[in-house]
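What follows is a short report on a single structure.
Missing here: one protein chain of the complex. Every other protein chain is in place.
Chain lettering (A and B) follows the sequence in which the chains are written, and residue indices restart at 1 in each chain.
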Amino acid sequence: MIGFIVKRIISSIPILLGVTLLIFILLHIVPGDPVTLMMNEHVDPDTIVRVRAQMHLDEPIFVQYLNFIWDALHGDFGVSYKLNRSVATLLLDAFPNTLLLAISAMIFSWVVGVPAGILSVVKKYSVIDYFFMGSALMGVSMPVFWSGLLLQYIFAFKLGWLPVSGFNNPLCLIMPAVVLGWGAAGTIARLTRSSLLEVMGNDYIRTARAKGLQTIAVLFNHALKNSFLPVVTVMAIQVASMLSGSVITETVFSIPGIGRIAVNAIQTRDLPLLQGSILFTTILVILGNLAADLLYFLLDPRIKNK
Amino acid sequence: MAEYSAMIDDHTIRGTSTPEKDKMLEVKGLKTYFFTSKGVIPAVDDISFTVSRGRILGVVGESGCGKSMTALSIMGLVPPPTGKIVAGDIILDGKNIASLTEKEMCQIRGNEISMVFQEPMTSLNPVYTVGKQVMEAAILHQHLSKAQAKEKTLEMFKLVGIPEPKKRLDSYPHQLSGGLRQRVMIAMALICRPKLLIADEPTTALDVTVQAQILQLMKKLQTELDSAIVLITHDMGVVAEVCDDVTIMYAGKIVEQANVFEIFDNCLHPYTAGLLKAMPAFKENGERLYNIPGMLPNLLQLPKGCRFYPRCECASAICAEQEPDLVEVGQGHFVRCLKYRG
Partner (left out) sequence: MESQQQAIEQSQYLEESFFAELIQSFKQNKSALVGSIVLVLFISAAVLAPFIAPYDPYNVDMSQQFQRPSAQYLLGTDMFGRDILSRIIYGSRISLVIGLIPTLISMVIGTILGLVAGYYGKKTDYIIMRLADIVMAFPSLLLAMVVMYTLGASLLNIFIAISMVNWAGTARVVRSQTLVLKEKEFVEAAKIMGVKNWVILLRHLFPNCIPSLLVLFTLGIPDAIMSEATLSFLGVGVQPPMASWGLMVSTGKEFLFMAPWVAIVPGVAILIVALAFNFLGDGLRDALDPYLKQ
């Protein structure tokens, strides 16, 4: 078992390196010189050369990459051009907000998605089933930024129940979490349903029924645990989509998180900050994938005993 | 014709008739149909038979002949929404269970009737230990505590001959061999001491040596528990080994019914004769294994006359026109063939 975990961790290292290299190359093939871009046009050429050397921009891109990785391993992501502060500090300040948002959204999506999926199976082909599956598909088809605006209009402006934006009290968290979790809830509900229906066709379900268990008991005692396996694997994908989604959610609701930093960095063309925030998010996604894999491993005895 | 009954080694008790009061299960005029978009499939079409206490009835036929669906009908597990029992009585120990509600049926299943399935590899839930799965029935029907149920499961594991029973309680299905899994299934089926055990091809998926062990185990346990068994199989060898009575099914209907000696020594229906001839045990050296030519008819487009007519070696013109009835030709020996009418 420990062997599996170690193997899984080791196998995610090349992916991490590949991802960072990809971002690095993508960011550094930008036409135009980043230093000239960030300074105003009247700076003397000596300064530009000095700054370039200071930021190692005069070296070959591969050396720059190794430097970047080396520094990143030491927790140094460079200094923001525009804000003149350490990128690492900026990210660490913002991270708890993003994490809180992602966790709330995740909880929302599971609390809503799983029961909806189960209920759809219990009441298969009924109005309830169609309602849940219709809403789930709506959730998947709704642009996150738009549903955020819609909720703001209804619950903040028209009804006045919730604050429009900000991040200074727990009520502020409700709308962003719902908006961010809605799509994921839809995916989870659909997957729970289809997976449960597939499991219900298995021979061991017939055995359980032959034992005299009632349908509900069969569903909860024998089908649910098995049907969770595929649902858990999409968790990995959802961690990624939550973090992507949080970019938009944070923008719409003015939440000072990593996503907003990334968007601001793009708008102000702040290379170190963009690089840092994207790398940071990617690491989170890879860790999320790892966690989902381990969870899968714990749930399925067939893998555990190998 | 070969002396097939030479295969049957214990002539002492089998094949004798039993008094009326010992009837454990009586199925009368059972019809289970499937209502599909392509039409109605009469999977089980007017089946009647009786199984007595302490006896084993073999229900024999090719796959698709309706024998498994007969079993599921008795269990009340016909797959909805297309499948439905449309007629018939299923009388278990004097009580008609065909008319029970799903809730009432749940108290019968696993308790008074239980079932062992064909696929031991897939019939156990992979994410729970086998001990837990066997205990479940005892907790459900006999209202035992967990500890009591565990004790009882251990007892059953010993009874069905699982080595290291205590250790096996905590094993997951994938850690056991096919034979052991089938023993677990039998333990699960018998833990509540059911009146009737239905075994659907319990040995088909197993090695030949393990097959014999499982069959002998079932026979031994039956004597101990004094229950009735319906054994569903396509293998006449299995019938020869353990059954007392035999019902041969073809395309949803019974074609021949008699005690095991009658079937093996004096079979009348050409289909039964074909099944016997197809037994591997009777292959002469170098001779190819016999196969009944042709295929089961499509149940959506049944031939007009006898359902076996297209494959029958002794068919005559009238067989294509007239559907034969099931007639009694000797003491307890029924056959559905125009050769034997009147």
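FYI, contacts are C-beta pairs under 8 Å (C-beta built on N, C-alpha and C of every residue); 3 or more make two chains touch, one makes a residue touch a chain.
Given the structure is predicted, the values throughout are model-derived calculations rather than measurements.
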Using the document's contact rule, name the residues of chain A that touch the chain not shown here. 14-15, 18-19, 22-23, 26-27, 29-30, 137-138, 140-147, 149-150, 152-153, 157, 240-241, 243-245, 247-248, 251-252, 262-263, 266-267, 269, 274, 278, 281-282, 285-286, 289
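As a working rule, only the chains that are shown with their structure count from here on.
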Chain centre separation (chain A, chain B; CA means) in Å: 54
Which of the residues in chain B come into contact with chain A in the complex? 75, 77, 102-103, 106-111, 114-115, 117, 119, 122-128, 133, 136-137, 140-141, 172, 174-175, 185, 188
How about chain A: which of its residues touch chain B in the complex? 202-204, 206-215, 221-222, 225-226, 299-302, 305
